[in-house]
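Following: one structure in structure tokens, then a few remarks.
The complex appears here minus one protein chain, its other protein chains still in place.
Here is subunit A:
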């Protein structure tokens, strides 16, 4: 059997550590929103640590900067996997009260966790499913039961989406800090790590001589 050192040399899984936060959202016209997130990943992926799902606090717009709803909701999760297929996606769904105080969905969105190590910022355009008819729209507005996806994870999959009609609604900004372990050892070269374009070289800033 392989000793510890041998296992080090030939890892059988790679790890993907994602931390970061759901920073803020822009939902013009809506307020008091909260956000749910969950990760969707393929069959070869297993979360090893951290929260797979979470729900944020309700945030209100500030009077000073009325455009963004800040959650700053941390995400921290580590996956292990044997196969990059089914790379994790974070699925966000934002909810908030409507005119009558019913809790309705304000947006769904999903984005893949970046696969290059480093800090990444993503702005996700959010959308909600549309009512199938004007009457439906009216009644759903009245009853506060807007159409929702049967499962927020629907937005992370492509299958069957053609039957839905959605309307875009707002943005959510997420920042990711991504670390990978053993990915390159296993032959998956995702990082142009030896990309050292002169523009990015350490001395490229130049000496400013005045």
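FYI, contacts are C-beta pairs under 8 Å (C-beta built on N, C-alpha and C of every residue); 3 or more make two chains touch, one makes a residue touch a chain; residues count from 1.
Heads up, the rule we're going with is that contacts and distances are computed from a predicted model.
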{"item": "Among \"MICOS complex subunit MIC13\", \"Coiled-coil and C2 domain-containing protein 2A isoform X2\", \"ATP synthase subunit b\" or \"Globin domain-containing protein\", the UniProt name of the subunit that does not appear here", "value": "\"Coiled-coil and C2 domain-containing protein 2A isoform X2\""}
{"item": "Which of A:67, A:116 or A:139 contacts the chain that the document leaves out", "value": "A:139"}
{"item": "Absent chain, residues of subunit A that touch it", "value": "10, 12-14, 43-46, 81-83, 85, 129, 131-133, 135-136, 139-140, 143, 145, 147-151, 153-154, 159-164, 186, 192, 194-199, 201-210"}
